[in-house]
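Let's turn to chain A:
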Amino acid sequence: MKDLNILFAGFGGQGVLFAGKVAAYAGLIENKEISWLPSYGPEMRGGTANCSVCISDNPIGSPLVTNPNVLVVMNLPSLDKFIDTVEPGGTVIIDSALIHKKVERTDLNVHYVPSSSLAEENGLKGLSNMILVGKLFHEVCAAPGDYQFSTPETLDQALQKCIPPRKAGMLDFNRKAISLGAQA
Partner candidate 1 sequence: MQTVFQKPSALTDAPMHYCPGCTHGIVHRLVAQALEELGVEGRAVGVASVGCSVMCYDYFTCDMVQAPHGRAQAVATGLKRAKPENIIFTYQGDGDLAAIGTAETVHAATRGENITVIFINNAIYGMTGGQMAPTSLPGQITQTTPYGRDTNSAGYPVKVCEMLSTLDGVALAQRVTVNNVKNVNIARKAIKKAFQNQLDGKGYSIVEVLSTCPTNWGLSPIEALGWLEENMLPYYPLGVYKDVEGGVKK
Partner candidate 2 sequence: MKVLMKGNEALAEAAIRAGCRHFFGYPITPQTELAAYMSKRMPKIGGTYLQAESEIAAVNMVLGASAAGVRAMTSSSSPGISLKGEGISYMAGSDLPALIINVQRGGPGLGGIQPSQADYWQATKATGHGDFQILVLAPSTVQEMVDLVSDAFDLADQYRMPAMILADGMLGQMMEPVSLPEEAGAAPAQKDWAACGHGGKRPHNIVNSLYLTPDKLEELVKERFARYEQIKQHEQRAEEYLADDADVVVVAYGASSRVARGAVNKAREMGIKAGLVRPITLWPFPADALNRAASHAKNLLVVEMSMGQMIDDVKLAINCQKPVHFCGRTGGMIPTPAQVLEQIQALA
């Protein structure tokens, strides 16, 4: 695979760090080199939050993703902040229920997924992030191409790793969110 650098960005509380962790774990299960780096500090409590995930066949250099191949974005300030940093030819996955703006760049593969309203409608409150992860794996991580490193089964294993036993009841909701995202 080619080096995959993903940036998850949104508000604190939307689950961008968790989304990144699931993607990173899928890489781990597939024996890839991976890193996961969160933004931290006051921004964790309501401001913009983001996390960098690198997945590669080779040791990860800087874990800070400054030019992502894939941007998963959950709010407008983050879209405005990061859209120009995406590598040409890269992929952008947008919660279009919260972000009404269209991407002007024409050199990107942009996927508009109304994830927060999909979550709301399907009784998956708070799982908009996992709908976008479903889309991410369907379009990039588990899709034939340069950046394929995973399968839907690996993603499911990663999910099981990331949900602590005391929240095991959440597993099926997350699975549903992922499959909604894959179909979106």
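Keep in mind that, in the parts below, a contact is a pair of C-beta atoms (placed from the backbone, for glycine too) under 8 Å apart; a residue touches a chain by one contact, two chains touch by 3 or more; residues count from 1.
Selection rule, in plain terms: all candidates are chains of the complex that A comes from, given by their letters.
Small disclaimer: the values here were computed from a predicted structure and weren't measured.
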Review point. Which candidate, 1 or 2, sits against chain A in this complex?
Key: 2
Practice item. Flag every residue of chain A that touches candidate 2 in the complex, lowest number first. Key: 21, 24-25, 28, 34-38, 40-41, 59-64, 66, 161
